[in-house]
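Only one protein chain is missing from this complex, and each of the others stays in its spot.
Moving on to subunit A:
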Amino acid sequence: MSTDRSRRGERAGRLVRLRRDRTLLLMTVPAVALLLVFNYVPLFGIVTAFQYYDPLIGVRYSDWAGLEQFRRLLDDPVFWQALKNTLYLSFVQLILFFPVPIALALLLNTVVSERIRNLFQSVVYLPHFFSWVLTITVFQQMLGGAGMLNQFLRDHSIGTWDIMTDPDTFALLVTSQAVWKEAGWGIIVFLAALSAINSEMYEAAAADGAGRWRRMWHITLPGLRGVIVLMLVLRLGNALSVGFEQFLIQRAAVGHDAADVLDTFAFYYGIATNDYSYGAAAGLFKSVISLLLIWGANKLAHAFGEDGLYRR
C-alpha cells in the first residue's frame, strides 16, 4: 500500500520534472539527433567488417563473411607494413615531440616580462590553426626539391637533397611538421599546470637555500607530473592515429611503403577501391587495439599513483 503510493508519487515527480525541464531537454534535441545519425548509426555499420558488403544491395542483403576479412588482413603484407609504419611513426613522435611543449612551457614560465610572454604565446599558438595542406605546402617550399634549402645547396654546389620525397627520413620530416604545427599549442596545458603551483612553495624553498635548478627539480617537475602522465595516457591511446591528413597528402611523394598508416590503409584499400568490408575490418582492428592501449595506459598511470583519465 505505502510502497505503491510512493512509487506512484515518484512517477508523478518524474512527470512533473519532465514538464518543468522540457525546454532544456528540447534544446539538446538537435545535437542528439546529429550524434545519433552520424555517430550511433555508423556503429551498426561495423557489421560490414563481417560481410562481403556490396553497396548495390546494402548491409541487409550482403553475404556474411565471418572472420574472412580479418584473415585477409593478417595475410596482407601491405597491412603489416602499414601497422609497422603506424607504430614506428608514433614512437618517433612520442620521443621527439612529446617533451618539446614541456620544455617550452618550463622556459616560458621563467620569463618575467608579461609582454614577451604574450608575444611568444600568440605567435606559437598560430600554426595550430593552419590546415595540414598549408603546413605541408610551406614545408615543401622550404625543404622540397625546388625549395629554399635545395636552392641554397645548389648555389653553393653542395648537391641536393629532396627531404620531402625521401622515405628514409620521412619519420623525422613528419615529426618536425607536427612540432612546427602543434608544439606551441601544446604548451597551454602545461602553463596552466605551472600556474597552479603554489608560489609560497618556491618562496619557502628559496628561503631554505634551494637554487633555481633545485626548485625546478623538487617543486616544478613534481607539480607537472599529473598533467604529464595524463597527456601521455591520451597520447598512447591515440598511438594508432598518427596524423591522418598529414600522411594522406604526402603519401604520393614518399611512396606508400613509408607513408601508409592504418588510417590511410583503410581509406585506400577500402573506400578508394570500393572494398568496403576490407577497409571496415582494418578500421575495427584499429579501434579495438586503440581502446586496449588507452585502457592499458590508464592502468599504468594508476600503477604510478596518478589519476590518469579518471580517479580510481
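As a working rule, a residue touches a chain if its C-beta (ideal position, glycine included) is under 8 Å from a C-beta of that chain, and two chains touch if they have at least 3 such contacts; residues count from 1.
Note that in this section contacts and distances are computed from a predicted model.
Peer 1: Given the choices "NADH-ubiquinone oxidoreductase", "Formate-dependent nitrite reductase membrane component NrfD", "Aldehyde dehydrogenase (NAD+)" or "Carbohydrate ABC transporter permease", state the protein name listed in UniProt for the chain not shown.
Peer 2: According to UniProt, the chain not displayed is called "Carbohydrate ABC transporter permease".
Peer 1: Which of these, A:105, A:124 or A:258, touches the one chain of the complex that we don't see?
Peer 2: Looking across A:105, A:124 or A:258, the contact with the absent chain belongs to A:124.
Peer 1: Determine which one of A:56, A:112 or A:303 touches the chain that has been left out.
Peer 2: With A:56, A:112 or A:303 as choices, the missing chain is touched by A:112.
Peer 1: What is the set of subunit A residues that contact the non-displayed chain in the whole complex?
Peer 2: Listed in rising order, the touching residues are 14, 17-18, 20-28, 30-32, 34-35, 37-46, 48, 53, 55, 58-59, 104, 107-112, 114, 116, 120-127, 129-134, 136-138, 140-142, 146-148, 151, 155, 180, 184, 188-189, 192, 194-197, 199-200, 202-203, 206-207, 211-212, 244-245, 248-249, 252, 263, 266-267, 270-271, 276, 279-280, 283-284, 286-287, 291.
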